[in-house]
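Report on the structure given below.
Incomplete set of chains, arranged as in the complex.
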Amino acid sequence: MVKKAGVLGATGSVGQRFILLLSQHPDFEIHALGASSRSAGKAYKDAVNWKQTDVLPASVQGVVVQECKPEGSFKECDIVFSGLDADVAGEVEKAFVDAGLAVISNAKNYRRHKEVPLVVPIVNPEHIDIVESKVKKAKAEGKEKTGFIICISNCSTAGLVAPLKPLVEKFGPIDALTTTTLQAISGAGFSPGVSGMDILDNIVPFISGEEEKLEWETKKILGTLNEDGTEVVNIPEEKMKVSAQCNRVPVIDGHTECISFRFANRPPPSTEDVKRTLSDYVCEASKLHCHSAPKQTIHVLEEQDRPQPRLDRERDNGFGVSVGRIRQDSLLDFKMVVLSHNTIIGAAGSGILIAEILSAKGLI
Amino acid sequence: MVKKAGVLGATGSVGQRFILLLSQHPDFEIHALGASSRSAGKAYKDAVNWKQTDVLPASVQGVVVQECKPEGSFKECDIVFSGLDADVAGEVEKAFVDAGLAVISNAKNYRRHKEVPLVVPIVNPEHIDIVESKVKKAKAEGKEKTGFIICISNCSTAGLVAPLKPLVEKFGPIDALTTTTLQAISGAGFSPGVSGMDILDNIVPFISGEEEKLEWETKKILGTLNEDGTEVVNIPEEKMKVSAQCNRVPVIDGHTECISFRFANRPPPSTEDVKRTLSDYVCEASKLHCHSAPKQTIHVLEEQDRPQPRLDRERDNGFGVSVGRIRQDSLLDFKMVVLSHNTIIGAAGSGILIAEILSAKGLI
Amino acid sequence: MVKKAGVLGATGSVGQRFILLLSQHPDFEIHALGASSRSAGKAYKDAVNWKQTDVLPASVQGVVVQECKPEGSFKECDIVFSGLDADVAGEVEKAFVDAGLAVISNAKNYRRHKEVPLVVPIVNPEHIDIVESKVKKAKAEGKEKTGFIICISNCSTAGLVAPLKPLVEKFGPIDALTTTTLQAISGAGFSPGVSGMDILDNIVPFISGEEEKLEWETKKILGTLNEDGTEVVNIPEEKMKVSAQCNRVPVIDGHTECISFRFANRPPPSTEDVKRTLSDYVCEASKLHCHSAPKQTIHVLEEQDRPQPRLDRERDNGFGVSVGRIRQDSLLDFKMVVLSHNTIIGAAGSGILIAEILSAKGLI
């Protein structure tokens, strides 16, 4: 059965991506769109400055935008995707959850809450079990509807943890990790986003808050649930040192990360072991036959000059992650280049795939 | 007295830079230009596809290009700058040295020879002492002319070692170092250089041979001379681990490097100590009042989003190096962003400044 | 029945596009690949430096590349697409035609031959009648196989003539036309193509031979067949003045053209008439239900800042053409902005669509 989907922050760059993905999706239909009061009451096509490379879907053009309140058609939604900015997301999303709605948010506000799963769907869908426990408990208590929130990770975190997960599963903990990112400008949205004067023939070696997010979120996403499955327990600081240096580069889509890392266990695996483990990894979403799940979760590229954002970002429709130049490192154990599509697996696409997992598990 | 300068590889991108810098230089005059036999015999303006942002200097337009042989006006040169490609540089430069000429080369061919100084003039001019010994010895033996060669370092190495030198001088050895580079395309020349299709909206996470150069040359440039001053002794592998990851980015000029490093001595200096040491550093070329020496060798930038190539590459006419975002690192001791102008301090400009030092020391 | 397709120049940029489009095509299968003797004998994946944003299709990876001779599996092809460079296309294509093969060429060599149709499939498929006559005549003479060649137009010509055709059909001849083009770099191929140093933060206001092609080809494509349907008769010089100024710009795909034009008939149509005529235009390929034919041949965009290459080039998979800013001109009658995908409707895609028309007409 097709699920009813709502989108908060529908006119923004993440919201537009949600809408584009949903409009082409067999399992969801767009049922409610929310934006600021300035847009409320307008047909979506009149409220939005559509900036996607695909044309604004005809089916969405006439949908009347509402305010971001858990009212009207939003109340009928099976799932609500939030592309809201952090300054308003906290309050709005809370109101939706309190109203019994299932919310998947791209905002950072609740990412650090222990009881909120921070999910990269090709990496740690098992953290969704927190929600499962909560829903079951509520049902047991006779509640009909249980609101909850699941957070999508930061875009550069998603790309980083994708190859780490299978390696940690197979070879044990990684205790040291560096990443220097070369991040696309679409991650900053487009109003105003990154100024052309700042990025043409230039690099900006700073993205506000990004390094802290990368360093912190990695330890939550690779962390485990507590015994009763109600909270995420991060990997402790002393067990995993993560050091990030983030740059904005003149690329439209696709975050490139040059990473190096060390396993806690000695001796480390061979380069061939690492490659095979990455190639063999099948994420749970793929096993569940989710619609958007990548056919190949991690693409191991053997060409010496790949991955490249323009050539490799669209692999598996942006849901796959590409890894290349896997080689030994003189300082830590390995270094390699990771490429992920920042607005798909790094943002809206992850939200959609999380919803597919929720649906497959009967949680929405 | 104005010195007579020759340029080998005069029509190439490094050669053009040499010519531009020399044409505006008070201490040198262009006396001989060498290029392939295809160009020989032509006026320079007819032989070259001039691609500099400054106009081709009138004084050079009519100079007749010769073949790259130590004959004719080349024999009268006080100094010869080589911008030759590696495939021909080895043989040609040897012939010039054998003919008693002083050669400063941007090619990689002789960089690893122990008795050839590999010099970043704002970093290790003391390695030129090898030449001084050689010249003195030859004079003592009654020889009138002594040929020698000094190599300019790889462009990304120059930027890297500039801030390391004063830190090592002050705080002792660095035993671990990582650098992820974001390198401008001018480093690859322009015929063909980096293809537009490869670099627009893209990153190429590989530059052939670059990581090896960075890792090796750093240990030579920061190395010392042997007892009798005739050879460079590299820092041993086991004393300094250097790990590089090199990327080509859509930037015209200016290499950005995100580096992290650890001092061998415990405890490491404070962040303030590091900043002050970098700011206070005055390179020897400045003390010698060389014409091109930077007023400020290392610019420590406090703005959180600097240095940026487009805004900072021209500091001190491209002879200064900019360092920003100096901060502690959770894995090693410090991380920071280094920016250097790859075609000036990273290539031709270094050659000119080396020649100025040679002149100041009476070696040419 | 699926047709057997051959591709000449299979490793080049146009050849790669042919292969990509054919590999996803229901009506064609790749049967023979030809390239230089350097590539001949290798599996395609080993011969090519694949630079498409879609992955090299698995079905093509193992195909063994042949030399470009009408032998072996090429002789079994129903249709041969040529992406050869002009320096070899003339001879090779002639050999294929002489061997009785049907050739669709992207090279310029035969474009000016009167008996060779120069076809933009959404514009002048009626010129294919020349081939129909020839094939019928040959059959009548008892020949089993008839070789022929059809030329694809220059990329910037294709975009230009697309909106002109319906206007001329409806409102009569255009007697004056100016176009200033802003052309993407993919049109120049990638080996070497346009150098990054030439195009980053830059415009190159010259493309060799391009203005002449635009001015000449327009008059052939909009021309008519002679009485017996064996030759194309160009619009005479004195009946249509075309003036082109061509620029290369830092855009990957998508040629933008700022055009202005005047109708011969007075009074000219209204702006609304022009818009409606363009919107209503249905190309013959669409009427024939060709697989690649655009759903909407010409997209009339009303937003004041469109079309834009990054946002609009993929409309109808690159087979549609976008037109915006249609407005009256103080000098001629109208000015407007035309955008077309230079490697699809401007090159390989046109070849495929021509083949679909040939197939629909029973000519292959």
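Should a chain be cited, it is by its letter among A, B and C, assigned in written order, with residues numbered from 1 in that chain.
Please note the rule applied: a residue touches a chain if its C-beta (ideal position, glycine included) is under 8 Å from a C-beta of that chain, and two chains touch if they have at least 3 such contacts.
Please read all numbers here as calculations on a predicted model, not as lab measurements.
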With 3 identical chains placed here, how many copies of the sequence make up the full complex in this file? 4
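Operating definition for what follows: only the chains that are shown with their structure count from here on.
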When you take the mean of every protein CA atom shown, which chain's own CA mean is nearest to it? A
How many Å are there between the centre of subunit B and the centre of subunit C, using C-alpha atoms for each centre? 48
Suppose each chain is reduced to the average of its Cα coordinates; what separation in Å results between subunit A and subunit C? 40
Subunit A residues touching 2+ other chains are 200-201, 252, 310-311
In the complex of these two chains, what residues of subunit A are touching subunit B? 176-178, 180, 182, 198, 200-206, 215, 241-243, 245, 247, 249-252, 256, 258, 260, 304-311, 324-325, 329-332, 335, 337
Write out the stretch or stretches of subunit C touching subunit A in their complex. 51-55, 200-201, 252, 310-311, 314-315
Once bound in the complex, which stretches of subunit B touch subunit C? 51, 185-186, 188, 190-201, 250-252
